[in-house]
Every structure is written in C-alpha cells, then in structure tokens.
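In what follows, a structure is listed as structure tokens, so that the remarks can point back to it.
Just one protein chain is left out here, and the rest sit where they should.
On to subunit A.
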Amino acid sequence: MAGRGRGQTRLKMLESMGVERSEMSQPLDRPKGEAAAKGDLTPSSVYPPLKFQPLPLPPSTTETDYCLTLLKLDMERMRSSKYAVKKEKQQAELERYSDRYRLTVAEDHPQLVVDWTRFPRELNPSYIRKSKKRKISKPDQKSRQKKVKLAGETDEQMEERLKELEKKEKEGGAEVKEELEDEEDEDKDNKEEEDEIEDEDEELDEGTDYAQQYFDNGEQYDDADDDGNDDGGYY
C-alpha cells in the first residue's frame, strides 16, 4: 500500500535523481560507519551542518565605521525622543480600582508637541477634553430646571410670574428693589448670625463638641471650695 498513489511518483522521481532508497529517510548528521556500529547515542545537533560556510564580513573602512556609528546613535536617539511612546509606570503596591483611571507619564520623557493643524482633530488631546466638558455641563442645567419645577410651579405659572415681575419693575421699580434689598439684607443677617454662631462654636469646640459633652475643666469644682483664702499652700 505504501508504494501507490503520490508516494510512488515521488519515490521514482527521487530515484531518478540519484537518491538511494536507504538515504531517503535518514537525517544528515546521523553517525555512520564505525560510529554507528559502536552504538553512539549522542543527540543530533539542533541545526543541520553547513556544507558551505558563509563568507567573512568585508573589512571595515572609515566610511562603514561612520555609517555604523550613525545607525547606532540614531537608534538610541529615536528611542529616547518624544516620538517613542512609553508605557505608563504601574505602581508596585496593591492594585486599586482607581489605578485604571490614574495616568502617570514616564519620568524624564519629553512631551509630544506638534503642530496640531496638520493632524486630524480627533488626534488632538485638548479637543477630546473640551467635548467631555460640554457633556458634563448638560446634567447641571437639567437639574437646575428640575429644582425650579419642584417648587410647585409649572412652566406656564413661571412665565406668568416673570411677566408680573417685569410689569412691577416698570411700574414700581423702587418697591421691587427695596424688596430685593430687604431680602438681601435678611440673607446677609442670616449669614452673619451663622458666622457668629460658627465663631462661638469654634471658640468653644475647636472643631469638635467634646468640650460640651465630655470635658470638665474643673471650674465648678474650684468655685465650690473657694473660702477666700488667697495665701496659697505652705510646703
């Protein structure tokens, strides 16, 4: 069965080329003759032996040495230039969830600065930041509108109130201003009171309410035992 089909043609072709059947499946570096008879069991070499050795390198001249030096310097210079994109340094401590979003650029590596008008806008990092800022601002506007609506007013009521306020401004602008000033004064007073309260609290608490709840500085104890004797103790 082995001698039929494609194998037959290949075997015949190799035979016609002068390759003997015994040589067809043997590796080239297997020991032959006496070494094979002795039972030499050394492993075969990793690479087949070269029949023709490569030619030696041409002798170096000043021109070739100069080109070689230029190539080496160029490779080193490009690797340390701003165009070689370096991997961001990873922290050696415990991996944290926020590491994914924290960007650390390799130290001493120059920043990439080019003329961005010659590149597509999507490659410009500042362009990407602006579009993110716009996205962030939209929810705040929506939340402000919601606050106005939650006060119990519909859009129509709000518009009517605004029209009334405009009329009032035209007719009695001073009264409205006084009202606004009163409101502002009230706000200021409230703020001052809050500040005073905060100041008093700061004097007493120093940030905590420990003094109110826990600390007893012993003043009451000394007052109760005070007989007016100011001479002090004798030791």
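Remarks
Operating definition for what follows: a residue touches a chain if its C-beta (ideal position, glycine included) is under 8 Å from a C-beta of that chain, and two chains touch if they have at least 3 such contacts; residues count from 1.
Here is the rule we use: contacts and distances are computed from a predicted model.
Chain not shown in the complex: UniProt lists it as "DNA-directed RNA polymerase III subunit RPC3", one of "DNA-directed RNA polymerase III subunit RPC3", "Ubiquitin fusion degradation protein", "Origin of replication complex subunit 4" or "Trafficking protein particle complex subunit 9".
Only one of A:46, A:75 or A:94 touches the chain withheld from this view, namely A:75. By the touch rule set out above, subunit A reaches the unshown chain at residues 12-14, 16-19, 51-52, 54-55, 57-58, 60, 63-64, 66-68, 70-72, 74-75, 77-79, 81, 83-88, 103, 112, 114-115, 117-120, 122-123, 125.
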